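I'd like to ask some things about the structure below.
The complex appears here minus one protein chain, its other protein chains still in place.
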Amino acid sequence: MSEKKKTTIVLFSGDYDKAMAAYIIANGAAAYDHEVTIFHTFWGLNALRKENQVPVKKGLMEKMFGKMMPRGTDKMSLSKMNYLGMGQKMIKKVMKKHNAMPLPQLVEMAQEQDVKLIACTMTMDLLGLQKEELLDDIDYGGVAAYVGEAEEGNISLFI
Amino acid sequence: MSEKKKTTIVLFSGDYDKAMAAYIIANGAAAYDHEVTIFHTFWGLNALRKENQVPVKKGLMEKMFGKMMPRGTDKMSLSKMNYLGMGQKMIKKVMKKHNAMPLPQLVEMAQEQDVKLIACTMTMDLLGLQKEELLDDIDYGGVAAYVGEAEEGNISLFI
Partner (left out) sequence: MSEKKKTTIVLFSGDYDKAMAAYIIANGAAAYDHEVTIFHTFWGLNALRKENQVPVKKGLMEKMFGKMMPRGTDKMSLSKMNYLGMGQKMIKKVMKKHNAMPLPQLVEMAQEQDVKLIACTMTMDLLGLQKEELLDDIDYGGVAAYVGEAEEGNISLFI
């Protein structure tokens, strides 16, 4: 029996288009029977936030970060040609027209395909994000968890 | 006989400097006898556009994307210090002074060294880019083609 191939992605970026690329590659690799992990760190953690506000206790600075950062994939903006959100609207429209899957569905699909979604606990601590605010059924870990996953991998990307 | 080493790069970015980095690494790896593939997706697809406008039929949204995005490597701008194009002019000047190869030549060199240039068909579809608008002698493929190339590779990068 041959060993499973492995793909590990660090999602650092909080941009809609970059997160899309990460999840498209993750879903593609999973479809080709890879064991796939996405390690969400820094702004990439926003992809795992629940859309609705969750009441948790926070310090002032953590509250500010919480307010300034997008809540979930649907609120993220483009890395290029954002034009105050217009670019993102256009991309979504054009995606709909061409039957491309929008980001929230790509995340769902990844979960269905057993892609392992890890939230970086160091970033959670820094930005004051708590488990209640993030999607259910995800994993938690630090850089050690990442290195452990990535060092045996075939494809390793930083997005 | 030893197997050839393999380098696979996803070029997602449409920035002049990042595309330069991608093509410098690609040419370097090819010179050291790697089998090299650059998979152009999202804004990175602009690196493969022909400089002159090619008459093709498009919808309105696709026309807008076509107009807003740079046509070919020479029109791309810097990821940092762009200052309305001034930074890019400075970089080009300084590159000329130091005999560094500008991006369009780096792409040519890659083609001469048999670097496989793949255009992401999903992005072409989304942004309404057609084969006639892209460089000749390139390949076309989706995420499956990418995973197939990258999973056997030694170096795999997302730029």
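Just so it is clear, A and B label the chains in written order, and each chain counts residues from 1 on its own.
Following the convention adopted for this analysis, contacts are C-beta pairs under 8 Å (C-beta built on N, C-alpha and C of every residue); 3 or more make two chains touch, one makes a residue touch a chain.
Just so it is clear, the structure is predicted and the values come from calculations on it, not from any experiment.
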Original post:
Among the options A:T7, A:N27, A:T41 or A:T73, which residue touches the chain absent from this view?
Top reply: A:T41
Original post:
Where does subunit B touch the missing chain, residue by residue?
Top reply: 5, 7, 17-18, 21, 24-25, 27-29, 31-32, 34, 79-81, 90-91, 93-95, 97-98, 100, 154-159
Subject >> Sites on subunit A contacted by the missing partner chain, in the whole complex >> reply: 10, 12, 14, 41-43, 59, 61-62, 64-65, 68-69, 122, 125-128, 142-144, 146-148, 150-153, 156-158
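Convention: only the chains that are shown with their structure count from here on.
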**OP:** Find the geometric centre of each of subunit A and subunit B from their Cα atoms only, then give the gap between the two centres in Å, rounded to an integer.
**Re:** 25
